[in-house]
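Got a structure for you, questions after.
Note that one protein chain of the assembly has been removed; the remaining protein chains are unaltered in position.
== chain A ==
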Amino acid sequence: MEPVTQKTNVNNALPTVSPKQRKRKNLYTSYGFVGPAIILLFVFLILPAVLALYFSFTNYYLLTPENTKFVGMENYKRLAEDSLFLKSLGNTALFVVIVVPVQTLVALALALLVNQKLMGIKFFRMAFFAPVVTSMVIVSILWTFIYNPDNGLANSILNIVGLGPFQFLTDKDQAMYSIIFMSIWQGAGYQMMIFLAGLQEIPDHLYEAASIDGANAWQKLIHITIPGIRNILVFIAIVTMIAATKLFIQPFVMTQGGPLDSTKTLVYMVYETGFKFRDVGYSSAIAILFFLIVLIISILQRRFIKENTE
């Protein structure tokens, strides 16, 4: 330690350290900063991913790892014939296809609403954001009560306007839509906050100029607001898409994948196969395929967006 402090003495620090030395020192510093993150990423992300790839070619049973054998493509062959896998894939796709656009639009609408300078607007911002900071498990349990077909809040409210009663989570055709609705309610607040930050970046003088030119509210939205938050919109679409494909907690808590597998998602199937049925090999194969699907969608999405920007 001592010599180093002497060398970095303020007055003659530069002359005594050669450029080569400085470069090396910089290298150490950067490794020092990046090191912990790299080690953690390796142990908790890269290593498990590589292991999952390996396990997907074996018959690894959770409780008897010593009997693990290499089985080649068997797990993938089984996947191709597994109707449950296709069903889970379809359920996940349904969720993504509805949630991504609807949640983004709802969040944008909320952001526009709470972006006004009104008394007590902070209360609304907080209210819309509150579900986001509440644990998804708790939200799911609460909504299970709300969705109770006999004495739940949802049917009571719908009853007032003359609708229902609905079966919600106990009906195979309604369960997924019930989860979708609740997920949007829970998640939109997060995107709203990001949109809000973006909206406040848009300079006021643009709106003022537009007003002088006689633009109405709709024209301002289309020609000023939307282009102003374009990048944020793209970011949110991608992030929401990736989060939506990972749907797990809601079906885990609310329906356990039922009724009749109507809310079974890919991640739920990975969990069920790997832990409940202890079939790590097959579960890993599902996980790998899931990874590939998300990867392909992400690449396509990126490409599509890039083309659009140019």
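Going forward, a residue touches a chain if its C-beta (ideal position, glycine included) is under 8 Å from a C-beta of that chain, and two chains touch if they have at least 3 such contacts; residues count from 1.
Methods note: contacts and distances are computed from a predicted model.
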>> As a check of understanding, state which of "Isoquinoline 1-oxidoreductase subunit alpha", "Fructooligosaccharide transport system substrate-binding protein", "ABC-2 family transporter" or "Multisubunit sodium/proton antiporter MrpB subunit" is the UniProt name of the chain not shown.
In response: "Fructooligosaccharide transport system substrate-binding protein"
>> Going by the contact rule already stated, which one of A:K25, A:K122 or A:H223 would touch the omitted chain in the full complex?
In response: A:K25
> Looking at A:M73, A:A130, A:A209 or A:L260, which residue reaches the missing chain?
Replying inline: A:L260
>> Tell me which stretches of chain A touch the chain missing from the display.
In response: 1, 4-5, 25, 28-29, 31-32, 35-36, 39, 59, 61-65, 148-151, 167, 170, 172, 252-253, 255-261, 272, 275-278
